[in-house]
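The complex appears here without one of its protein chains, the remainder shown in place.
Letters A, B, C, D and E name the chains as they come in the text, with residue numbers starting at 1 for each one.
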Amino acid sequence: MKFGIVVSEGPYTHQASDTAYHFAKAALEAGHEVPRVFFYHDGVNVGTRLSVPPQDERNIQANWTALGKAHGIDLVICIAAAQRRGLLDENEASRQGKDANNIAEGFRISGLGQLIEMGIQTDRLMTFGD
Amino acid sequence: MKFGIVVSEGPYTHQASDTAYHFAKAALEAGHEVPRVFFYHDGVNVGTRLSVPPQDERNIQANWTALGKAHGIDLVICIAAAQRRGLLDENEASRQGKDANNIAEGFRISGLGQLIEMGIQTDRLMTFGD
Amino acid sequence: MSEVVKKFLYVNRKAPYGTIYALEALEVVLIGAAFDQDVSMAFLDDGVFQLVKDQNTKEIGVKNFSPTFRALGDYEVTKLYVEAESLAERGLTEDDLQEIVYEDEDDDWAEKPSIRIVSRDEMAAVMADQDVILSF
Amino acid sequence: MSEVVKKFLYVNRKAPYGTIYALEALEVVLIGAAFDQDVSMAFLDDGVFQLVKDQNTKEIGVKNFSPTFRALGDYEVTKLYVEAESLAERGLTEDDLQEIVYEDEDDDWAEKPSIRIVSRDEMAAVMADQDVILSF
Amino acid sequence: MSTLHTVNKSPFSTQTLLSCLSHAQDGDAVLMIEDGVYGAAKGTGVADAVAAKAGKVSIYVLQGDMAARGIDAARLIDGISAVDYAGFVRLAAEHDRAQAWL
Partner (left out) sequence: MSTLHTVNKSPFSTQTLLSCLSHAQDGDAVLMIEDGVYGAAKGTGVADAVAAKAGKVSIYVLQGDMAARGIDAARLIDGISAVDYAGFVRLAAEHDRAQAWL
């Protein structure tokens, strides 16, 4: 079965991105597919490479990057939500005249259409938020 | 009278940083002082220079930068909260081995002691959060 | 686009302005309209506050997005279910809500109301009839 | 540091782990201890859940910060007010909470409980007696 | 000595307003801001609880947040006054401390 996953809250602040991660991992271990995870609202902040969590804490971004790489998950950050919150890739930074970008490896920025498409193409859509 | 202000939530997601801004402005207009604003929890995300809000929306970071400049307000971002969430200045970026920083003009990163000190040195401490 | 037509429900349970969820939900609905799916919106609990008329955000310096609801008909989003019990608990009646209409192409473009006041049980039945539920 | 001594109250009304507020409140309290102010902590509403014993976060992959409460005495944070009505509504008694103690330097370092169960009215009086209130 | 309490949550979603009201002392002030302003309207499921407290504490509502949410002044519970941001600042200055009910 194909699961689409929406992450709606930022890392560390809410547990949502952790629960989504454990759910995705368990789904993959059970033989299901997770073709895409869509990061919306403050969820876009999961995809920053500039975070430095305490050494005795989990690294939420690194966990997602690793899971995505291992299973070919498309980690999509919503462009509209990301612009408001200051999450940019190289292309967006240059388009917006910003002098830096902060997106982490394995994530990509794209439109809300990717969320709808995920709803159409997966068997179950799971939302983790606040 | 001296007002210390705590902003505990991120920009756009919650109204807290807007309300704090309007409160600070009104306090200054009434002849009070606002020596410092302390950004904690997701409030640290107010201080990113990478955000690009829609053109018909307010720019929360730019509003704070301008108010801070006009009135000499010390805009302090909590270092512990900022590290978790990926908000860095040049110094922190180099210390943490990160290849970019995203702090906006007028903000500085410092420790939680600045919050306690603000509580001691101001007449009223106002918290805006969720 | 896709050949598949699924029933999508956007569930709105939060008030506007205090948090961004109502605005960002509307952004999804507008984009989603291009995908030719069977779209409904549910407003219950504090979500009913999103539809209250005469919102004026000038003093708080935040964009008033409530007029956008009136444009939904142009995007063929015409089923806005509003829970009666949620309105009543908040001291509201249908008269406190914006008028939102659409033109029915199957009925000679007659103008019809998009807002459908439903009971809690009817709302539960609407929810149970969907393929995809997006919660905000 | 400063000569001024103010009464600081840290108000905890949220459960641990679902959101970060409980953890980040504790970080403020620990740093604040260096400032030699008169510190109290209030636990009411869902904040009382922070003190529940036998928390085990292994499966959710999040750091268990509850042992830190037992270290507060070493930082001279010795007044932890817990609201009785909040406990009762949640089906909890004092026995469900961690034991948290401090050594009283004014009483030959006798070990004393830091947790003080108070009624809602007493909690309101504690709140009304402060100079600075930090809410989490 | 008195306190200004601020409440920024809808009373229909959370217990925050009720918790605030049950801890406010006689002579304190409660200011409803952001989504908290919904607690100021007449004829709702929480209006009686608010009105019952309105004699003992002064209850205010932030004008800009009310207007944003389409609440007309005519719908306010008797005894509740609207203030602007300048009024918010005055209330904070007049009371000895502020407590945010988050």
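Just so we're on the same page, a residue touches a chain if its C-beta (ideal position, glycine included) is under 8 Å from a C-beta of that chain, and two chains touch if they have at least 3 such contacts.
Source: prediction; values computed, not measured.
Visitor: Where does the absent chain make contact, in terms of the chains shown?
Guide: Even though it is not drawn, that chain still touches A, C, D, E.
Visitor: What does the interface between chain D and the hidden chain look like in terms of residue numbers?
Guide: Interface with the chain not displayed, on the chain D side: 14-19, 45-46, 49, 52-60, 62, 64, 89-91, 96.
Visitor: Touching the missing chain, which residues of chain C?
Guide: Looking at chain C, the ones touching the missing chain are residues 11, 13, 44-45, 120, 123-125, 127-128, 130-133, 135-136.
Visitor: For review purposes, identify every residue of chain A that touches the missing chain, sorted by number.
Guide: 1, 3, 8, 15-16, 19, 22-23, 25-27, 29-30, 32, 124-130
Here, only the chains that are shown with their structure count from here on.
Visitor: Under the document's definition of touching, what chains do chain D and chain E have as common neighbours?
Guide: B
Visitor: In whole angstrom, how far does the Cα centroid of chain B sit from the Cα centroid of chain E?
Guide: Centre-to-centre distance between chain B and chain E: 26 Å.
Visitor: Specify, in ascending order, the residues of chain A that touch 2 or more different other chains.
Guide: 12-13, 41, 54, 57
Visitor: For chain C, which residues are shared contacts with two or more other chains?
Guide: In chain C, the residues touching two or more other chains are 17-20, 60, 62.
Visitor: What's the complete list of touching chain pairs for this entry?
Guide: All chain pairs meeting the touch criterion are A-B, A-C, A-D, B-C, B-D, B-E, C-E, D-E.
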